[in-house]
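Missing here: one protein chain of the complex. Every other protein chain is in place.
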Amino acid sequence: MSKTAKVTVDGRSVDVPDNSNALEACRAAGVEVPHFCYHPGLSIVGQCRMCMVEIEGMPKIAASCTVPIRDGMVIKTDTEKAHAARNSTMEFLLINHPLDCPICDQAGECKLQDNAVTGGLPVSRTSEARRQYPGYERTDIGKHVIADMTRCIQCTRCIRFCEEITETGELSFIERGGHTIVWTHEGRALDNELSGCAADVCPVGALTTKEFRFRKRAWWLDKTRSVCTGCEVGCNIAVEHKDRVVHRFIPRVNADVNDFWICDFGRFRSEELNEQELFRPVVRGKETSWGDAQDAIKAAVDAAQKDVLVLGSAKLSTETNWLAAQLFGKHLGANVEFVVDRGDRHRVKNKKADGNVAGWLEGYEAAPNSRGAEAAGVTRGGDTGALAAVLTGTLLPKVIIVLDAAFSAKAEDPAVIAALRKAGTLIVCSRRRSALAAAADVLLPVGGVHNDEGTFVNVQGRVQRFDCAYIPPPIVRTQLEILTHLGKKWGLFDTRWTARSVFEEMRATVPGYAGLDWDSPALVGSAPSASPAAPHDVLEAPAKGGLGLPALQEVGS
Amino acid sequence: MSGGPNLPSAQIAGNPPVGEHGALSCGKALKFSPEARKRVDHLLTRYPTKQAALLPTLWEAQREWGWISREAVDHVAEVLELAPAFVWGVVTFYTMYNRAPVGKHLIQFCTSISCHLADAEGVYAECRKRLGDLKPGETSKDGKFTVIEVECLAQCDKAPAVMVNDDDYAVITKDNLDSFLGGLK
Partner (left out) sequence: MSKTPVPKGFTPVHSARFGKKGSQKLAGYEADGGYASWKKVAKGWKSGDFTPAKIIDMVKASGLRGRGGAGFPTGLKWTFVPPKEKRGGKPVYLLCNADESEPGTFKDRLIMEEDPHQLLEGMLIASAALDVKHAYIYIRGEMVRCAEVLNEAVAEAYAAGYLGKDILGSGLDIDLTVHRGAGAYICGEETALIESLEGKRGHPRIKPPFPAVSGVWDCPTVVNNVETLAAVKFILDNGPEWFKGMGRNEKNTGPKLYCVSGHVEKPGVYEAPMGIKFMDLLALCGGMKGGKKLKAVIPGGASAAILTAAEVADLPMDFDGVAAAKSMLGSAAIMVMDETTDIPKAVTNISKFFAHESCGQCTPCREGTPWLNKMLKRLIKGEGKRDDLDLLLQISNQMGNGMTICVFSDAAIAPVISGITKFRDEFEAYLSKAKAPDFALAAPAEVTPKVADRVAEGIHG
């Protein structure tokens, strides 16, 4: 652990790591010095000259981000000279900035706008024409990102992101002096695994994502803490939504997992959450009530006398998998198993992925929670598992229950569906219409991950909590509700149970969950930031997260 | 460093349509000649990193092709293992890498303060007029002359100072302009 130093910020004394700079020391003291080029995840360049402060003993005004702190340093942010300096920088930034906030997507989460509103001069003193950039406006510069150089404030965050984080270097300063812009080399796109983050770090509307452009004013968005389900890395995200529509995912800072970033694959899956297609339980082709559907299930399972295969899912929370394991496995003696697809590699950069060295955190499994499912007591199926036997025809259970119709890409394979269909009763929980859903005897409409809460265990063995953005539509139930209601039929569960109470119940027995606290920062992660361009600091060492469960990876494989 | 095929850039295949941006294309992939490549390889022995050889390598590219095209950037980036955008960023930071073909004689008028005191701007304008009303940076129809304005050439005692390609010329005034131009064949 690095040593600390004592500094005084506007009369308040704080201890900060001695490798901090003055801007970070101010943040630690709760004083936010306005800034543009400083980003906690990127190198320091001191270019925007916004973070000006006075430092005792220094004759000149200083850019706080460029000043390494010393023990005993006295920093003053609230002096006349400091305000004048920051106002100057604001004036210089605004003389050429277009006044197009009403049509700019960044409005509401723009650092320039924020700093202009909280400080800055009330009048404009320039009468010169504003600079224009023909050919450099509203241009596609990559698969996801649109650039508009009239809005750029030359902070180089995006350039540093592509150099230091993705190491792909697609962006560079072009030209110099007042003509400086950010651009790609002609014919080469901004195309990397994390390209959406380049738009995140942009403090203004110069880089925006195509997917979010003109979708929603930022200030309307509600933000819910969640975890990406794209792969086993489990990047922390905020699901940003309004009026029961999800508009985007924005990374949440987690120094131990995804730092400030998420990959494009994960980020642009947000639209999937809006695809609820099933709204009523269906029994043998007929829409019906939950009561009838549950009765049908109970009757079939009881009649099958343990000859039941329940497919859990690595896409469902540990809590739901645990309920399934308890009810069907432990109590009813059925086979409870999950399978997980090995998909494409997805990865995210982390400053200390490799001990204390920056590196990539990689995920190959196309689901967020195989470790949690396994820890909950669901068997990891493989080539020799029950599902495999069903597919080869060597096993023919009387009842098959698919808790998650999207458990695997296999669920779309007609041969697989046909094999599952051979069961006497096929029960499927699904959000969407699909061939598998259509084949089911009992079809239960279920909400998405954003309609529920629970925990996942990621590739590092960290337990991470995700929250409910909004409850499912009327009649549609969450996975947890479906299971607690079913469990009640056998007198085992209580329908008042929540993910939290299940978590507390299962903690004692599920490996790795012992001693965890539902509300602990380690589980919850950081709060969503007000703007993707203004992520939280990770200055203070975050509480040691979750658990050391490395062995889980090996179990069952 | 003069020369290069003196095509108006609009005629070069593959160039971005009007209103677009970026490095111009010369229409074909480029590769250093073996001699140039040898010089670049020698350059690499003089620096601890490949990147450090970028400026001299771009000079080699300009010597080889007359100007720095999109394809030249691509090739230099490949040779030095750099991102093409980075190379293009470097090219555009410095003023002496030509980003379009120039005439046989690139006439560079200093108009900084000492030469300004000797009416360099006037001579610069007059020179363009005499070559057929050339706009700043325009190349004459015969492809022989491109006239541009540059900052201080460190010849302030010889104001107005002019550089033609790599050669320095002293005290070019409206009076000796014709003989100066006549000397450029």
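Labels for the chains are A and B, by order of writing; each one numbers its residues from 1.
In this text, a contact is a pair of C-beta atoms (placed from the backbone, for glycine too) under 8 Å apart; a residue touches a chain by one contact, two chains touch by 3 or more.
Just so it is clear, the structure is predicted and the values come from calculations on it, not from any experiment.
Touch with the chain that is not drawn comes from one residue among A:T66, A:T139, A:Q276 or A:S520, which is A:T66. Per the touch definition above, the residue from A:S20, A:T89, A:S317 or A:N369 contacting the chain not shown is A:T89. For chain B, the list of residues touching the undisplayed chain reads 9-10, 15, 18-24, 46-49, 51-56, 58-59, 80, 82, 89-90, 93-100, 102, 108-109, 111-114, 116-117, 135-138, 146, 148-159, 163, 166-168. Where chain A meets the chain that is not shown, the touching residues are 44-50, 52, 60-63, 66, 68, 84-85, 88-89, 91-93, 95-96, 125-136, 149, 153-154, 156, 173, 175-181.
The working rule: only the chains that are shown with their structure count from here on.
The residues of chain B lying in touch with chain A in their complex are 16, 19-25, 70, 73-74, 77, 82-89, 92-93.
By the touch criterion stated above, chain A contacts chain B in their complex at residues 134-136, 139, 168-176, 183-188.
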